[in-house]
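All protein chains of the complex are present and in place, except for one that has been dropped.
Naming follows writing order (A, B, C and D), and every chain is counted from residue 1.
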Amino acid sequence: MSLVTTLLDFLPEILLLAGALLVFLVDALGLRRIEVVGSIAVVTILLALLFVFADLGFAPVAFLAAIPPGQIDVFPPAGSTPLYWFTSLGLFFQTFFLLAAFLVALASMSRPSRERGAAVFYGLILLATLGMMLVAVASDLIFLLIAIEVVSIPSYLLVAYTRRDTRSMEAAMKFFIVGALSTVLSFFGASFLYGAYGTTNLFVLASGSAIANGAAGGGGFPLLVVIGYSLLIAGLAFKITLVPFHAWAVDVYDGAPDDVSAFLAGGTKKIGLFAFFLVFLGPVLFAKVAFQWFGGIGPVSFGPVLQVLLSILAVVTMSVGNVLALMQKSMKRMLAYSSISQAGYMLIGVAIGTAPALTGASLQVFAHVFMKSGAFLVVAAAAGLGVGPLIADWRGLGQKRPWLSAAFALMLLSLAGMPLTVGFVSKFVLFSAAIEAQGYFVWLAVAGLLNSALSVFYYGRVLKVIYFDSPAAAPAVPAPEGASPAASGAAAGPDHTPTAPLALGGLGYARAATIAIVAIVIVVLGIYPGPLLQPLAAAAQHFIRLGL
Amino acid sequence: MNFWVSLDQWAFLVPLLPALAFVIIGALGERLSKLEHGGWLAVLFSAGSMVLGFLIAIGEMLGPGTYVDVRYTWFSIPPSSTGFRDGFSLVMGTLVDPISALMLIVVTLVGFVVMLYSIGYMHRDTGLPRYYAILSLFLTAMLGVVLADNLLMFFLFWELVGVCSYFLIGFYYAKPSAASAAKEAFIVTRVGDVLFLAGIFIYFAMYASADPSWAASGFLFTKGNAAFLPLGQGVNPTLLTIAGIFLLAGAAGKSAQFPLDAWLPDAMEGPTTVSALIHAATMVAAGVYLLVIGSLFLGFTSTDQLAIVAVGGFTTIWAASMACVHTDIKRVIAYSTVSQLGYMVLAVGAGFAMVGLFHLYTHAMFKALLFLAAGSVIHAVTTQDLFKMGGLRKKMRYTAFAFLAGAFALSGIPPFGGFWSKDDILSSVYSQLGTHPEYWPFYLMALATVFLTAYYIFRVYFLAFEGPSSREPGLSEHAHESPWVMRVPMLVLAGMAIVAGLLVFIPPFATLFNPTLTSPAFPVALPLNVPPSYPLVDIELSALSVALAVGGILVAWWLWGNGRLASMPRSAPARWMRETLLQRYYVKAAYDWIGGVGVYSIARASDFVDRFVIDGTVRGFERSFAGISQRMRKIQTGVVSDYAAYVITGLIAVFVIVLFVAPWLVSRLGGG
Amino acid sequence: MTSLSIVGFVGLSTALLAISTFGILTRRNFILLLISIEIGMNAAILDFLYFAAFPTGSHYFDGLQGQSIAIVLIGLAATEVAVGLAIVLALNRLKGSINVAEASSLRE
Amino acid sequence: MSVPWISITLASLVVGTVATFLAGRSARWVALATSIVFLIEIGLMFWGYSWPGLLNGIPQFAYSETHAWISIGWLNINYTVGVDGISLVLILLTGILQIATVLYSWKEEKRPNAWFGLVLLTCLGCFGVFVALDILFFFLFWEAVLVPMFFIIGYWGGPNRRYAAIKFFVYTHVASVVMLVGLLALAFYSHAASLDFSSVYAAEPALAGVVPAFLFVALFFGFGVKFPIVPFHTWLPDAHVEAPTGGSVLLAGLLLKLGGYGLIRWGIEVIPNGFHTDQPILFVIAFVSIVWGSVLSLSQRDLKRMVAYSSINHMGIVLLAIALNSELGLVAALFLMFAHGIVSALLFMTAGSTHDIFRTRDIPSIGGAASVTPRLATAMMIGSLASLGLPALISFPAEFTALLATWQALAYWVLIPLIVLVVTAGFYIWMMQRLLFGPTKGIPNSVHDIASLEVVAMGILIAVTVLFGVLPNLLVHWIVMSPVGVWPL
Partner (left out) sequence: MSLEELAFLVLALVAVATAVLALFVRELVHTILWIGVFFVDLAAIYFLIDAPFLGVLQLGVYAGAVTILLLFGIMVTRKRIFSREAITGIGALPTALAVAMFVFLALVVGEFPGSEQPVAAYSVTDLSRALFSTFGVYLLLLGLVMLGALAGAIYLVREGRE
């Protein structure tokens, strides 16, 4: 495999890197208008998306494919321990990540045109996206963890990029500390796995051989593996905000600039789920050899134990997320908790570990990219219109801003899993898969569905505020302590040159277009999900077969 | 097919004509003000109905074997592999047989004359289109009951009759007492109706299980076919008894028999015409008609018969006693109606259905007459209080004559109609006493009632028409005779009251009372010879009852006729007695308590449970979730060290789960 | 060649991780938190190097991978310190304090 | 049948609904046109209908269509629609109530396009439920009804509308998800080839042991809350009291029918084994609902609340009739659902008009309304009488048949609903006595009788009430052209 072909395989990633460098270059040259850097980023992302589509084999663009079809979804040669490997599910996730980046990049172009941090913002977005794409092709634990760092480090900085906002900075600080702790735990766990297997290749890890040997009494290290995986769960759970590793997320989504919140919740969070696929699906599927458990219980095997653990985490996460979302007063915190509970649903897919479940979880990720980014982007747009951070500040928006409110309502209904939205389809597939798996997984489906019913309560409450409450005469509730007048990236401050009001009554074309795209996707794929669902199901099937 | 038989094909027109009147008057409403607000239309259509009804009845008298049943499928489930083997259907149809022919005569005749009378009597009221429309609808419904060829249709129109009664009692709805009386009437009869419905179900089940093809053919509730069913074959006698009791309950509700009798006196809140037509002649007789049908075609066991006799016999004296003290002219007549209905029920129960029917027929005539005459009086003096009337005979000759004719008929003085029928009942029941000694008390009650009847009706007569001009100045001085539209009906009915009993001696007419002789519709031998008492078989009994009646009249004359009693007796037992009777033995109060306090308290308590226990649980869920949420929010302290602590706690939890909890669970669940 | 006990090595790295965790949980000064994180990273590095030095017997074993990972981790840890310091400076400029307990306006 | 009437109807409803939303001030005309087109399409469906019978023991449907929607091996979902007599009559009910609601609320001034759009959307969802023959599509439409109703209650409703809207939404949604679990488990545990009705129907006998009973309980809970069954009924009074009149009409007229339809179509028809096991539960709940609904109606002061509780009573009779496990009972249940749809709609319209005219629905504080608003009083009387089962009006044949079937199956237990009939009569008659009759009180200064369009709306319902009350076979004829007679009862 020559260097050129290797690089060609990574054409989309290289494009993103080039785009990031170009953005920094343009910034250095002084062309730091947001239209310029934003366009570069958007175009880059779209190009990358095009190539990923080509690699996935979508007929209209298949001729652009850089990765030979024979290299996707096949087993690596015997004895080799590749660091990265192409799977169609990974490529699908790449498209999801790119879509999330695209939405945020496009919407952010409606921010004040002379904003200082624009170049850094877009550069970091592109770099983080690059990292996300790398996560999706990892086949080595360390590769995976460093790729996650490629995402994390820009994320910390993105949260802080407004520089002048104490809330953002506080969020960045929290994000950084918890993130760094998680990094430490992940690597520490990885070191144990390395110690047990002698390699960090995920194909090898997936085989569960180190555990299997342990049963025979020769050379296996069950405890090392088990403790290692436990540490990894703790480390990666930080990323997908499982309870109780979630506490940072609420503050960060709340404190971060709205566009960044959209990117974090809709985008970077999802790498954690794919990491879970990569790291834990193998043990779930293959570590089925029974051995005597610590403390004399058994014989049981690691796979089912892991399934139970993940199931417990999933149920706890969705329940706690939903319950906490119930009484939130701040819109972004409510969305943050809802995002946490959604992570619980997605985790069901890993816990079950069947192809249908994987399909459902992936689809849920896809849906969530749109729903959650979209929701945060609407919040950003609303902040730009002078709507305060509290849910109560949205009173009567349905009358003042019918289209924006309708889009937001659509997103919330989709989050709640109402029919004719993509959120419904994804939940339907996911919970169908849980019931299809039978056994105690049915109770996972029940828990998930009851939770989604509970979630209706707080989504409904927001709809109530938007549509049923009459508009407030004046902002009745003062902003919470430490909040800037409008906690958004578009906030006017000394750092930002005031600019003329945006088009569409302050919304801006780009942001309006983004929200429209989200709404259309939610509805169209809610009505006709076949074109997405069928290849995704096939990809999940391949992924399971590979045992990654 | 001869003319008379082919006429029966058109029997459905008899109820349909008033229905047309209902539709037209209901649709046009006040636009008919030139036609007495639709009154003349109603008269016209009811006249048409009467003519057709009489023709059909005559056909039934003349034509041999004119049992004609015209059917229409109302509700049908075709045969299928399961469920009803042969399908299921409910039918509507008209059955013309001697009994329905007789009822046709009664209903259409009284209906027509009351319609005509209304023109004059109701002239001053408002809301007349409503009155005529509903009165027409009532005629339709009543004729539907009469012509029904199955129990379902019978019940359907029976209910409609009840609703019309409801609206007519509540005609003066702005009066709280009228609205209340209407409600009471509806609900009390409803109690009977639902039990009747239960009875229908039982008959259905019995017959359907005895012969499944019934369900398919739609003959299910057909009277004619019911008689084919050999009683005792595949029929559980207990079930039959219960069904009979339920039927009796239905009849008691409609015919105001004890203990469902309380509504009828209150129903006098309606216009007097309504009282005449509905609450004297027709609707209240429907209950008796139902028992007649039940007796002839559905079959009662001896237990049922005893129950019916008991209810009827007791009701005669129960109501008559209360009639003796009331001062409201209409109420007295209303109690009299209840009492007379008791006679009919008694007869049917004792096994003499046609005798009961005979009394129904004569009673319809003279009771309608009494009401119309009373209405004429009320119309003239604008009060219903007997003690405010007096000496009206001189001013209202026609009315007085009519009332007197009715009173003689009611008292059972020969040759007035009431004599023949009441005497028939008494002698019939007497004839059963040998085999059924348990009928004795009820026979005696009925006998005593003859005396009371004569007493109370002549009390009314003497108070209203005789004596000094008026005890209340200014009331009866301006009284004058009613217009011809009111006089003609009274005279027609007065004539009927005199001759109704004699008519049955005319052979063609008599056939109506003797269905076994002429109609193939009743191939099985009926359990009696109808009428048993023509010519009079037991002259001593007749003499006794006439003597009692005359005695009653004399006592009435002695007390009231010569002004001996200017007011009510004042002694303590008498006052107590009078108060008890006026309060209707406090049964009404008990009912009010059950409805107003008993049931309503249960409803209030249930409402409390619903709001605070059931819904409270739901709200408790909401609140507890909210509370948990509020409390859990506190863990989000904002201090990053705490967040790190959660992470480490989570890690340790993962350790615990992976090392201890999950393996244990997995081994319990049966391993990998 | 030498042989060293796993008890000692893993004991040391685990102890360092525990100390690091303890520091993160109890210290309030951001710089100290950074130092705690560095101690934790070093614990991981130590582990990698130890496992790289003692083959497991798996035919996939590659000790050089462990050492390479250690090298990368050193770089990664340094990068984190840099980013952390940048955030410290910005925070200090905004709030005049680097006490993490005082930065708690985002809560509940 | 070659003409895909159902798809055409769905399409026309979708187009009409969207157009209504976009139509602005002229939305009412678009809505009316859509309703008329809908009725015409229903008429054509009736005209060409003949039940295809059974194929290999599986009931077939008229106008059925199947198009693959999702096909990923383990999950096969088709756009499968079709009607039989059961759905057909309920579709007719949908059409009638849609046009009646549109006409009744013709004068709606508050966001008319949204109002009429949401009304049409609700009806669209109900239509979808009645034609969907695939678990997913069924559930999709089932849930789709919730959203417009949520907005209808929450935006146009009464003072406490926000609470009621969310309660309605969450409560019924919880039930729906339980039902969904049941349906999916039914499909997956029986290893049905797809989520189509026919596949599930064919696969159900494979279920073993107590599984069918559990599944039936799950489904019954889901459908039961819609019914609503006691003790899961408390969302209903709140929703009704707060909902605007049109919302109440649709809620009582259509939404409650979804539960009955679902129970018949997806419960009894598909899981007869589970149904047989759980039958006693159904009986108990049905009797409790009948008694509870009626007794509570008696104590209500709010007119709408009273009618709402009477709905619980009536739907209890429907449940009883369904639970009887007899052909006669099922026919009666369907008839009664249709009847209740029409009659409760009429009653809620009169209650709404009462509120419009007298500014209150508190029964004791109004009196003698008949003398000032005779048209309203007439409509209310007809509605009440129909509701208490007066012959010649629509409920009578249905209730009569239902109770007859009850007698056949349960003998003397029939006395419970029968005696409750007296209570039912009691509260209606008492309400009429207090509200319509007696001396006038609580009448505002300027009183106008109901407007002519409201008269038209109520007139349609009254006409239907009388028509099917006098000629019930017009409806029964269609109901029995369905698998009611061949179910493995």
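Details
The rule is short, and it goes like this: a contact is a pair of C-beta atoms (placed from the backbone, for glycine too) under 8 Å apart; a residue touches a chain by one contact, two chains touch by 3 or more.
All values derive from a computational prediction rather than experimental measurement.
Shown chains touched by the undisplayed chain in the intact complex: A, B, C. When the whole complex is considered, the residue among A:15, A:41 or A:153 that touches the unshown chain is A:153. Touch with the chain omitted from the figure is made, among A:90, A:131, A:235 or A:303, by A:131.
Although one chain is not drawn, the whole complex shows that of A:163, A:329 or A:400 it is A:163 that touches it. By the touch criterion stated above, the residues of chain B touching the omitted chain are 645, 648-649, 651-652, 655, 659. Residues 17, 20, 24, 83-84, 116-117, 120, 123-124, 127-128, 130-131, 134, 142-143, 146-147, 149-150, 153-154, 156-158, 160-161, 163-164, 192, 195, 219, 221-224, 227, 294 of chain A touch the missing chain (whole complex, contact as defined above). Remark: the residues of chain C touching the chain excluded from display are 1-12, 14-23, 25-32, 34-36, 38-39, 42, 45-46, 49-55, 62-65, 67-72, 74-79, 81-83, 85-90, 92-93, 98.
Just so it is clear, only the chains that are shown with their structure count from here on.
Averaging C-alpha coordinates per chain places the centre of chain A 26 Å away from that of chain C. We define each chain's centre as the mean of its Cα atoms; on that basis chain B and chain C are separated by 96 Å. Counting partner chains per residue, chain C shows two or more touched chains at residues 21, 24, 100, 103-107. Across the assembly, chain D contributes no residue that touches 2 or more other chains.
Those residues of chain C that touch chain A in the complex are listed here as 13, 17, 20-21, 24, 30, 33, 37, 40-41, 43-44, 47-48, 50-52, 55-58, 60-62, 65-66, 69, 72-73, 76, 79-80, 83-84, 86-87, 90-91, 94-95, 100, 103-107.
Across the complex, chain D meets chain B through its residues 167, 171, 230-231, 233-235, 292, 295-296, 298-300, 326-328, 331, 368, 370-371, 385, 390-392, 396-397, 400-401, 403-404, 407-408, 414-415, 418-419, 421-423, 425-426, 429-430, 432-433, 436-440, 471-473, 476-477, 480, 485-487, 489.
Only residues 68-75, 136, 139-141, 143-144, 146-147, 150-151, 154-155, 161-162, 165-166, 169-170, 173-174, 176-178, 180-181, 184-185, 188-189 of chain D touch chain A when the two sit together in their complex.
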